[in-house]
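Of the protein chains in this complex, one is absent; all others appear in place.
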Amino acid sequence: MSGIAGIFADKSGAAAYLYYMLYALQHRGQQSCGIATYNDGLMDYHKDYGLVSEVFKDERVSTLRGNLAIGHVRMASHGEGMDFQYVQPIVAGYKHGALGMVHDGTITNAKKLRNDLQENGYMFQSNLDTEVIATMIVKNYKESMKQAIIDTLDCLMGSYALIIMAQNVMFAARDVYGIKPLSIGKLDGKYVVASETCAFDSIGATFVRDVEPGEVIKISEDKLEVLRAGHPEKRKLGVFEMVYIARPDSIIDGKSIYLSRLNAGKYLAKEHPIEADLVIGAPDSGISFAVGYAEESGIPYTEGIIKNRYVGRTFIQPNQEMRDLGVKIKLNPIKEYINGKRIVLVDDSIVRGTTMKRTVAMLREAGAKEVHVRVGSPMVKYSSNLMMDTPTREELVAAMHTKDEIRDIIGADTLEYISLEALFKAFGGDDFTQGCFTGIFPEGTLYKGE
Amino acid sequence: MSGIAGIFADKSGAAAYLYYMLYALQHRGQQSCGIATYNDGLMDYHKDYGLVSEVFKDERVSTLRGNLAIGHVRMASHGEGMDFQYVQPIVAGYKHGALGMVHDGTITNAKKLRNDLQENGYMFQSNLDTEVIATMIVKNYKESMKQAIIDTLDCLMGSYALIIMAQNVMFAARDVYGIKPLSIGKLDGKYVVASETCAFDSIGATFVRDVEPGEVIKISEDKLEVLRAGHPEKRKLGVFEMVYIARPDSIIDGKSIYLSRLNAGKYLAKEHPIEADLVIGAPDSGISFAVGYAEESGIPYTEGIIKNRYVGRTFIQPNQEMRDLGVKIKLNPIKEYINGKRIVLVDDSIVRGTTMKRTVAMLREAGAKEVHVRVGSPMVKYSSNLMMDTPTREELVAAMHTKDEIRDIIGADTLEYISLEALFKAFGGDDFTQGCFTGIFPEGTLYKGE
Amino acid sequence: MSGIAGIFADKSGAAAYLYYMLYALQHRGQQSCGIATYNDGLMDYHKDYGLVSEVFKDERVSTLRGNLAIGHVRMASHGEGMDFQYVQPIVAGYKHGALGMVHDGTITNAKKLRNDLQENGYMFQSNLDTEVIATMIVKNYKESMKQAIIDTLDCLMGSYALIIMAQNVMFAARDVYGIKPLSIGKLDGKYVVASETCAFDSIGATFVRDVEPGEVIKISEDKLEVLRAGHPEKRKLGVFEMVYIARPDSIIDGKSIYLSRLNAGKYLAKEHPIEADLVIGAPDSGISFAVGYAEESGIPYTEGIIKNRYVGRTFIQPNQEMRDLGVKIKLNPIKEYINGKRIVLVDDSIVRGTTMKRTVAMLREAGAKEVHVRVGSPMVKYSSNLMMDTPTREELVAAMHTKDEIRDIIGADTLEYISLEALFKAFGGDDFTQGCFTGIFPEGTLYKGE
Partner (left out) sequence: MSGIAGIFADKSGAAAYLYYMLYALQHRGQQSCGIATYNDGLMDYHKDYGLVSEVFKDERVSTLRGNLAIGHVRMASHGEGMDFQYVQPIVAGYKHGALGMVHDGTITNAKKLRNDLQENGYMFQSNLDTEVIATMIVKNYKESMKQAIIDTLDCLMGSYALIIMAQNVMFAARDVYGIKPLSIGKLDGKYVVASETCAFDSIGATFVRDVEPGEVIKISEDKLEVLRAGHPEKRKLGVFEMVYIARPDSIIDGKSIYLSRLNAGKYLAKEHPIEADLVIGAPDSGISFAVGYAEESGIPYTEGIIKNRYVGRTFIQPNQEMRDLGVKIKLNPIKEYINGKRIVLVDDSIVRGTTMKRTVAMLREAGAKEVHVRVGSPMVKYSSNLMMDTPTREELVAAMHTKDEIRDIIGADTLEYISLEALFKAFGGDDFTQGCFTGIFPEGTLYKGE
């Protein structure tokens, strides 16, 4: 899971704008971040582990000069260790100059592509799929960057949103099904690109349109050229973008994330009503669903659990003894309100079940008479590295257990999931990649070669 | 504005617990923090500018050994400059050993007391009222610490909650009216003290009782002795503790902060109903009031404004050009939902009016048809350093303007404040220091000598 | 052991000059440092553990505004722990304004003075003698700062060089015997003060004169007033300033440190000649003595041991296994040159004997045929906190052993010390505090009360 952005700005000022865009996309990844700039033929970059506010201290932004910038925030590495193995952007020199690239998504045949290249005498300095893609583009380059990019994308399976920076030009592309989001905006007449529209709001840019599934676009400051047309009819956005990845104030493929979740909450109330005193949302992403559930059911919505805003990445973990004491460091229920009440606890999804189990127990301790769990997405039965920083199938509680078993595992009085039909109604369409619920993934996204 | 805490724990482990207590109290002050420990006759401490997570990195906590610890978080200094001028705890050696102290509140005659001491040949190494109090206690010490503390407290005007650490003993005291909160809890049979009960939850301690107004308490691990009885009938907690300072999950003087604010929101809806489509709370402290307003009015509550969780202290401020572009870095409205709607915007209070003005403008830009502002506390007409990190009277918008003028200044369609009577009903009593609304402060809290 | 400095400079620029002065005095203390400035009625300061280059990063110097600055570097704390217990300057407010102070030396009756003050109701926020002196000055203040300082100094036993900063004025004082050095210089017509003249060279200031033993001076920018006359006839500079504390390029009380050590080396050669092939100085402070020994004896001087310039404070210590391997991390002998040679190894002094033992062993391993140790000061038989960061008497190898025993302990073929008479000839006088050699300290410097 990553967030990506790119921008054309006035001479030498692009990095400052990109800094704010990455701030707005920080929810898509907190582990590492980076910015690369293009300045009059040369590229510069800075990237490191840490939040945007940590990596770009000390006027480091102002030393990144140039009118074109791309950037990246990243969630988790799939295995720690080698320095900068997983930190983007990739910046490289090739025969026609410099090249920068950021990538969100998972190339499911990346390992094969990497092996093929290695067999042909190439080496790789990171574990990033991004490096594989960049290497292929450079290798495929014959007459034009356009053809090199298209030839390379034709080889990729899986999901991707890509921003490529070359000589005063930026390319944007989205996988065939548009599993990963990518939007186009404009600021002062110049183009900007970002994973989500909230990044446009963060710099005062206006939304223009989404990059279409399969589309490849070339942007030169204020000119936009479609290199390969998209095919909106194939659109299948990853459903978890709607459910929990994207920020509520973003609009993806024409759909308001906030309204989609609010509606899902309402449908959930219709499908699975219950008599109760209070509706509580599991912080943070369950709240929109809970507000919808409350509105539809007429049961009052309340903040029943307070989240400590200051608990960050660098928090010292409490020892076992303290955990045994039932410490409430990150989350603390409002005991006086919950005590003796029948609670509807709404969350966006249940993956492993461990967080939900802890939350239910916390409400019970606070004196809740009943805890009814309602989930804003169907049972997650199938694992896929296409869409999530994925647990194995064994770790998915719904892959191994029935709904009733899960209810007992998490300690709820009742447990209900929204149906897929209702979810699609709430989201205004069924054009989503939702194999995690059904096991059926769009054709050609999963690599079966190994 | 500060948060304070103290704890008896097992040999050498007190600092770790205090670290989590300060985390829980971080909302009471983000500028500086510190911990002092008592270990077998000696005291050690560490304090610095920054958040708890920044100051106590790198195993600094584990080097603070001892079974007794006190700590502090602090909001703003009244003027920057000299190093550690405003950073607590104060730790000092005196004739009978070492002494540590943390303090929340404002001693209104501190300047006079400081001058008197200076006239008598004393010097001060900080601008802290805490240092004045500690100096007086040491100077007043004759036969017993008990008498020295009581003699000293008798000279103080204004508000205070105090924790004093001496030789394996801790003293806790609250001003005559209990303007500043202070609660007692227990963990593993040993006593803990904190500004708010949420700090007890953070370590799994249980609430015992509040320190009473005017009460002075001595605590020796598992023994609690009342040195001077409190007088609950004089209780006048600072009303802003209820309105916005305290965390919603805390209970102060028997009142749930969350329920008090929720109720205030309900009364506000009763007193000042309006026909509208949505209720929105101004992040963060307006939300509890908004949820109450929504519940009472039947108008749906919604998160209409999304707050970027990752914008912290070290954020680089956008330049004027970006501000002119209408950047939405910290807060971003859900345009699709707000557009065309009639909005009730609920906040806890209006002080200078500048934030509210920006928020109303943000909703208008997002397409709100009407914006009706409802405020969960009366007009703040009087300034007092007793309770807030105070603006001057000239800065208080309600001191200089009528309600209608303020409505125009902030750009709202309508503007209404809760009445003081309703607020007291919501808070379940009128025993509050509320001079900021009425200009009438408890007798003897303001020093008139200069 | 500390280094101190003070300067009047142009409006707001004093801190920058003081920064370079502290750099020049860094050899007098590497553990902590600090600068305080006076700016138009207010004082500001910054101090922390670390080297000058570490503590004053990030333009911290430029935020310390003012035309008057004092500063301090400090060696070792006598026991770690409480934050800033040992970090100077002390800055405090008293009845007539602000006061800053830095101090080099040891007040031998400090504990008694501190206890007396505590009995009278004073507290102390550090373990610094400096705080005791400052507290006394403030307490003694009646009509004038001049009298308060003189009255206070009259109570002090032991050694001190002091710089006090008040309202646009600076006081400088030296103990009765001038055990600690302090010199006056001038830059652009304004006065500067420092422990050693090398600090004047570091900013281009010119030397004016030394502060005399017992003298108290008041400096107001370009005016110098003697508040109490010195008595040069009592002069007894701490002999270890000459032997190893001061920098070779400094001049103290009219004596060139470099020439004094060079001469001592020559006298050592005269008193204790030996037939040998090479003269080597123990890095770093033995080198001047070795050059003198070589010149007098005619035996070639050579750098036989190379010091790694990059081994600093933050160096990770090698484990036991590596130490067993005979690692040469800090010092490495030139084996090819030493092998088969008869070496004269010259050092300034032998205190515990452990370093010398390692150095002799290192030369033996490198193939030295003979190692003759020559020491540029007499046997250190008596301990005194007056002059050194002192080992106990039991730790002094010469207090517990005869010269022959020491020779065997360190593994030398021969061992000789310079005589006290020769040392005094080399240093051009006998006006030194040298109780560490003789056990006889100047009258009134040692406190016998406990």
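Per-chain residue numbering starts at 1, and chain names A, B and C are given in the order in which the chains are listed.
Simple rule for what comes next: a residue touches a chain if its C-beta (ideal position, glycine included) is under 8 Å from a C-beta of that chain, and two chains touch if they have at least 3 such contacts.
These numbers were taken from a predicted model, which means no experiment stands behind them.
Within the full complex, the chain left out of the display contacts the shown chains A, C.
Contact with the undisplayed chain is limited, among C:E119, C:D154 or C:D249, to C:D249.
Residue C:F56 is the one among C:F8, C:Y38 or C:F56 that touches the chain not shown.
Screening C:D154, C:D284, C:E405 or C:D430 against the full complex identifies C:D284 as the residue touching the chain left out. Touching residues on subunit C toward the chain that is not drawn are 16-17, 19-20, 23-24, 26-27, 30, 51-54, 56-57, 61, 187, 198, 201-205, 247-249, 251, 256, 258-259, 262, 284, 287-288, 291, 294-295, 300-303, 306, 308-312, 314-316, 318-319, 322, 324-329, 332-337. Residue positions on subunit A in contact with the hidden chain: 42-47, 81-84, 90-95, 99, 115, 118-119, 121-125, 127, 134-135, 138-141, in rising order.
The definition used in the following text is that only the chains that are shown with their structure count from here on.
Among the remaining chains, C is positioned farthest from subunit B, on the basis of C-alpha centroids. For this pair, subunit A with subunit C, the centres built from the Cα atoms lie 60 Å apart. For this pair, subunit A with subunit B, the centres built from the Cα atoms lie 36 Å apart. With each centre defined as the average position of its C-alpha atoms, the distance from subunit B to subunit C rounds to 48 Å.
For subunit A, the set of residues that touch two or more other chains is empty.
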